[in-house]
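The complex is shown incomplete by one protein chain, all other protein chains being positioned as in the whole.
Chain IDs A, B and C follow the sequence of writing; residue 1 opens each chain.
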Amino acid sequence: MFGRTIDLGLGRKYTGKTKRLINKDGSFNIVKRGREMRLYDTYQYLSRVSTERLALFILATYLLINLLFAFVYVWCGVENLRGTDPSLYPFLNAFFFSVQTFTTVGYGVMAPQGLAVNLVVTLESLLGWVGFAIIAGVVFSRFSKPNVRILYSNNAVITPGNGVNRLQFRLANKRNNVLMEMEARVMLMMQDVHYDRHYYNLKLEQSSLHFFPLDWTLAHQIDQDSPLYNIGQQQLEERRAEVLISIKGFDETFGQVIHSRFSYTFDEILWNARFKKAYDTDAEGEIILNLTRLHETERIN
Amino acid sequence: MFGRTIDLGLGRKYTGKTKRLINKDGSFNIVKRGREMRLYDTYQYLSRVSTERLALFILATYLLINLLFAFVYVWCGVENLRGTDPSLYPFLNAFFFSVQTFTTVGYGVMAPQGLAVNLVVTLESLLGWVGFAIIAGVVFSRFSKPNVRILYSNNAVITPGNGVNRLQFRLANKRNNVLMEMEARVMLMMQDVHYDRHYYNLKLEQSSLHFFPLDWTLAHQIDQDSPLYNIGQQQLEERRAEVLISIKGFDETFGQVIHSRFSYTFDEILWNARFKKAYDTDAEGEIILNLTRLHETERIN
Amino acid sequence: MFGRTIDLGLGRKYTGKTKRLINKDGSFNIVKRGREMRLYDTYQYLSRVSTERLALFILATYLLINLLFAFVYVWCGVENLRGTDPSLYPFLNAFFFSVQTFTTVGYGVMAPQGLAVNLVVTLESLLGWVGFAIIAGVVFSRFSKPNVRILYSNNAVITPGNGVNRLQFRLANKRNNVLMEMEARVMLMMQDVHYDRHYYNLKLEQSSLHFFPLDWTLAHQIDQDSPLYNIGQQQLEERRAEVLISIKGFDETFGQVIHSRFSYTFDEILWNARFKKAYDTDAEGEIILNLTRLHETERIN
Partner (left out) sequence: MFGRTIDLGLGRKYTGKTKRLINKDGSFNIVKRGREMRLYDTYQYLSRVSTERLALFILATYLLINLLFAFVYVWCGVENLRGTDPSLYPFLNAFFFSVQTFTTVGYGVMAPQGLAVNLVVTLESLLGWVGFAIIAGVVFSRFSKPNVRILYSNNAVITPGNGVNRLQFRLANKRNNVLMEMEARVMLMMQDVHYDRHYYNLKLEQSSLHFFPLDWTLAHQIDQDSPLYNIGQQQLEERRAEVLISIKGFDETFGQVIHSRFSYTFDEILWNARFKKAYDTDAEGEIILNLTRLHETERIN
C-alpha cells in the first residue's frame, strides 16, 4: 500500500493532523521561524502587493516623511524660512516647505535661511532623490517579471472510460502572454494512521505540451500501476488524500521559465464526471476559448 | 493516413473552417474570453507599442493630468496662486502652474498660497514623481528584453533532388545581435473532412545550428516516413495544410532563450523550386549576407 | 587511495599548505592578480554592499560633489550668485547653492548670474541628473536579483546505522521566497603529502528535491565505493580533508537559476552524531520549521 513513495521535500514524519499542503494560490502551508527579515523583504513585498496597497504605502510614507521634516523645520524655527504664508499655521508652512523640498519642486517663495535650515534642506533633498529612486525601482520591479496566472478547473474529475478510470483536471492561461513548452508533474499525498505522509508520482498520459494558447486537460490512468488503483472515495477521505500539481513553462515575453502550483484535496475530486469542451469556432473561423467554461463538468451515469 | 498524430496544444476537435493557425507575426488565431485585465497589461502594452504611439500616449496623459489639475486649481480659486500672469486667462495660468508643479520645475513666480492649493500641490508633485517612475520603467522595459526579429523566406519550396523531394524554407536574423544554439521544430497540420485537425512532426535533416550570423535553410525529406509522402499540391489544399515552425535560440546580449514562430499555408508552398544563395564574399574577403535576397527562389524544370 | 579523482577547476598541483578552499560565505580562497578594474566593478560592488554602507557612500559622494562645486562657485566669485544670505560665509552660500542646483530643487532665492556661473550650473544640473540615474540603477540592481540565503547546519555529522556510516548535513532556505528543483553536488578534497590536491565526487542517497519549503538532509553512504571508506577521523585531518558542497535551485520569484556553495573542513565533521528533527506541527495543523534548530545534533553511543 505504501510502497514506492518519493521524497518531495514536504516532510514525511508528522505527529498530528495538518491543513492542506498547497493552498489555492500555490503557497505552502509551512511557517518558517527564525528567518532573516531585511529591507530586501520590504522591497519584494512592495513588488507584489496590489496596486491599491502600493499607492497607499507611497502616499503614507510621503506624508510621514514630510510631517517628520515639518517638525524638524519647526524645531529649527519657522522664522528661518523666508516667505512663509502668514495666513497658515507655522507647522503647515513648515510642512508645505518640506513638500516643496522633498519633491524638488522648490518654488522658492518659501526658501531656507541660515545654516541649520539649509543643512536640513541638504539632507531632505537627497532623501527625496533616493526615495524617488526606490519608488522607480519598485514600479519597474512590479512589471519586469512574468505575472503568471494559470487558471485551474475548480474540481478534478474521475472519468470512467474503456474499462479504466481517469483522474483529470484542466488548466488554461488567464492572461494573453504566450506560454510554451509546458511540463506537468502530478503527485499524490496520502496520510497513514500515524499521520505520516506518503508521496507518489502520478503518471500522466501526456505530461508536456508545446504550445498553450488553449486549455490543457491532464489525465492520469488509474491502472494497476497507479497508487489510486482500487481506492474508493471513502478511502481517499480517510487518508486525507491531496493531489499536488506542479506546472512549468516558458514565458515568451520575459524569456523566463515560470512555475505554478495547485492542489485538489479528496473533497474537490468529483467521481463519475467529465469536462465539457471549453473552446469553439465562430462564424469568421476564429477560435474562441471561454475561460469561464473551464470549470464546466457533467455527470456520467 | 491520419496515424501517428501529436497533440501540440492547438486543439483537435473542431466544427467548422478556421483561419490560419499561426499568423505571420507569430501570434495564434485564438481569442480568449473572460481573461483578466489589469494595470499590468497596460504596462506590458506600452512596453511593446511603437515608439510613436508611446510618445503620443505619454504626451496625451501628461496634458490630460495637467488639464485635470488646472480644473482643480480653478475650482480652488486662481486668486490663491501668487504671481499669475494677468495677460493670460485664469485657466491657462492654472494649467501652466500645474505643469510647473507636476514636472517639479517650480519656477516660483507662480506659487501656491493658502491651505487648499498647497494640499493639491502636495498631491500633484507626488503624482509627478510616481508618473515619472512609471515612464522610466516603461522606457527601460522596452529595451531590457530581446527584440527578436527572425526573417523567414516568403515561401517554402518543394525541391526535387536525388529521387526524393525536400520541403525547404530559409530564415535569418534581421538584427545584428548574436543568436546561438538555434533549434528548430517543424510540424504539419492537416484537416480531415470533419474539420478535425491532425498534427505531425516533420523530421529535419539538421534541426540545430551552433552559430547563426548567416541564413539557415531547413529541409525536410519527403520520404516514406514523412506524412507528406505521396501527397500532391491539390491534396494539400483540400486538407488546408499548414506547416508550423517553432524556432528556439539563445540571445547572447540578453542571456535569454528566445522563441519565434511562423507558418506556411498550402498556398505559400512553391512546388519544383529552390533557393538561390543569399551570401557572398566581397573583394576584401568580407562575407556579405543580403537579407533582401533571402526570398529569392528559382524554378526547376 | 588517490584513484578516480576529478578536475573541479580548483587546481591540483600545489607546493604548500593552503587555507580552506571555500569560505563560509561561498567565496573561493583564490586571489586574482592583473584583473581588469572598471566602473562596472564599482557599480557591482554598490549592488552588493550592506544598506548602511550604500547609504554612507551616497551621502559621502553627495557631500563631496557639492563641496567641489562650492569651490568652483567661490572661484567664479560668490558675487555672481544672486540673493546669497549675508549671515552665512560665502563658501556656505556657495555650498547650499550647489545643493539646490545638483538636486534640481532650485528655490531661486539664490540664482546664477553672468556667464561663468551659468555654465557651471549647466554642467552641475546635468551631473545631478546622471548621478540620480546611477543611484536609481544601483537601488534597482540591489533588488532585481535573487538574494539567496541558504542556511547550512554548522556541522556535518557521521551517523552510523544499519552497518554503514553516513556523512550527513542539513540545509534550509533562510528566506521566504520559493526555491524549487534543488540539485546538490557534494565533493571531497584530500591533500597528499606533496600538498597536491585530489578531488572526488561523493554519491548522495538523494541528490535532488522538487520543493524546498522545509529543511533538506543530504546523506552520503560511506560504503565500499566511497572515497571515505575506511578513513578515520585522524586520517581526515592528516589529509586536510574538505567536503565541498554545490547547491543549485530555481528561484520562482525571479525565474532564475541560483547557486550556493559551502564546505565543511575535517574539524567541522562530528563523528557518531545525528540531527534532531527541525520541524513540527502546531495545534492548528500548521507546519512550523524552526531555523535555529537546524544545527541541533545529538551524540550516538
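Please note the rule applied: a contact is a pair of C-beta atoms (placed from the backbone, for glycine too) under 8 Å apart; a residue touches a chain by one contact, two chains touch by 3 or more.
Predicted model only: the values in this text are computed from it and were never measured.
The hidden chain makes contact, of the residues C:30, C:193 or C:283, with C:30. Across the entire complex, the residue among B:109, B:204 or B:273 in touch with the chain not shown is B:109.
Only one of the listed residues, B:132, B:195 or B:271, touches the absent chain: B:132.
Residues of subunit B that touch the chain left out of the display are 51, 58-59, 62, 66, 85, 87-88, 92, 96, 99-100, 103-109, 132, 135-136, 139-140, 142-144, 147, 149, 172-178, 180, 182, 206, 209-214, 216, 250, 252-256, 277, 279-281, 284-292. Take subunit C: the residues that touch the chain left off the picture are 7-11, 13-19, 27-36, 39-41, 43-44, 47, 82, 100-101, 104-108, 110-115, 118, 121-122, 125-126, 128-130, 132-134, 136-137, 140-141, 144-146, 185, 246, 251, 254, 256-259. Interface with the hidden chain, as seen from subunit A, comprises residues 104, 106-108, 136.
In this text, only the chains that are shown with their structure count from here on.
Centroid distances built from C-alpha atoms place B farthest away from subunit C.
Superposing subunit A on subunit B by their CA atoms means rotating through 90 degrees, a value rounded to the nearest 5. At the centre of the protein atoms shown, by the Cα-centroid criterion, sits A. Between subunit A and subunit B the centroid-to-centroid distance comes to 27 Å (mean Cα coordinates, whole Å).
Note: centroid distance subunit B to subunit C, computed from Cα atoms, is 38 Å.
Within subunit A, the positions touching two or more other chains are listed as 100, 104-108, 132, 136, 140, 144, 254, 256.
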